[in-house]
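Please read the structure below before turning to the comments.
Right, chain A next:
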Amino acid sequence: MIEFRQVSKTYPGSDDPVVKDLSFEVLEGEICVLVGPSGCGKTTTMRMVNRLIEITEGEILIDGEPNTAMSATRLRRKIGYAIQQIGLFPHRTIADNIGTVPHLLGWEKGRIRDRVDELLRLVGLSPDEYRDRYPAELSGGQQQRVGVARALAADPPIMLMDEPFGAVDPITRERLQDEFLRIQEDIRKTIVFVTHDIDEAIKMGNKIAILKQGGVLAQYDTPENILSRPDSEFVSSFVGADRVLKRLSLTRVGEMDLEQANGGTSGLPRISDRMTARAALSELLGSGQSRAVVEMEGENRLLTFEAIEALTSTAGQSA
Partner candidate 1 sequence: MLFKILEVYARPDFPEKLRQHVLLSLAALLVAIAIALPVALLIRNTRLGAAIAINIGNVGRAVPSLAILALALPLLGIGFASALVALTALAIPPILINASTGLREVSKDVIDAARGMGLSGGQLLSRIQLPIAAPVIFAGIRTSAVQTVASATLATFIGGGGLGDLIVEGYSSRGPEILLAGALAVAILAIITEVGFGALERVFTPKGLKIAQKRGS
Partner candidate 2 sequence: MSNLALLLQDVLQEPQLIDWEWIRENFWEDIVPAVQGHIFLSFVSVALALVIALPVGVFSARYRKVYPPVTFVTGILYSIPSLALFAILISIPGVTIGPAPVIIALVAYSLLILIRNTVAGLDSVPPETIDAARGMGLTNRQILFRVELPLALPVIVAGIRIATVTIIGIATIGAYINGGGLGQLIFDGISRQFPTMIIAGAVLATALAIIADLLLLSLERYLRPWARAGRT
């Protein structure tokens, strides 16, 4: 896991710190999202983990050891790194790109080849078709997948991702986010994920660190808590006035406690149990009805406005 201990960064010649006295912990196997307005130091913070930017004060511990214990180059080969512009090497094939760190670590060729194919399959690209192509031949979405595969190549326990799905259109981005969450369920990496988009943060993060201008930590908590119990004016306005609705997107209909439908389901809209409560609310409002039918575990249950409302009042809300 990754521990930030009173980490500060001030650039020489400047009086104001870019990151101020940051302390928090990223637990193993969790995605911690750093989010905040521009200038809040989220990218700087992430880049201090793999020492692309050096800390001015404080320290960062990885599994208990300071990240300065070894050379920066060796450190980086143990940390996966995926950035928004991807930065694929244009003069190397996709296979070469993905195999970069394993090659640096001295893996033998056969092992690298197998790993490349495995990763291509993991990110949804057919190895036979893509391994010998060049980056210029791929679309933005495909390049972004290769970027993720490249970061995973040496199977690092930790990953740093800076808006890794940022360079594509919203539809592709949503697909990439879903696929990545599915992959993470299997591989359980410890991930520091930077984004400026609060919705992405809520969707992707096990924990969210909201940073204010000047790199000050405003709140570090689960998405649920940030939405239902924002610590400050800043957090609640950053999260948005629709945070109650946002909270609803954290729960799937299938997870809700719904009463059984006892007949009388004709004419009611049907809703899938995979839908989020928020999407379901939208459907219900649009249908003009006050109830909908959901099929769960083989039987029909009723989704009502009251059931949805019950989700929102489980935790007290601040003003």
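These made the cut because all candidates are chains of the complex that A comes from, given by their letters.
Please note the rule applied: contacts are C-beta pairs under 8 Å (C-beta built on N, C-alpha and C of every residue); 3 or more make two chains touch, one makes a residue touch a chain; residues count from 1.
Just so it is clear, the structure is predicted and the values come from calculations on it, not from any experiment.
S.K.: Looking at the complex, which candidate is in contact with chain A: 1 or 2?
M.R.: It is candidate 1 that touches chain A.
S.K.: Help me check something: in the complex, which residues belonging to chain A touch candidate 1?
M.R.: 47, 50, 52, 73-79, 81, 83, 85-93, 100-101, 104, 134-137, 147, 150-151, 160
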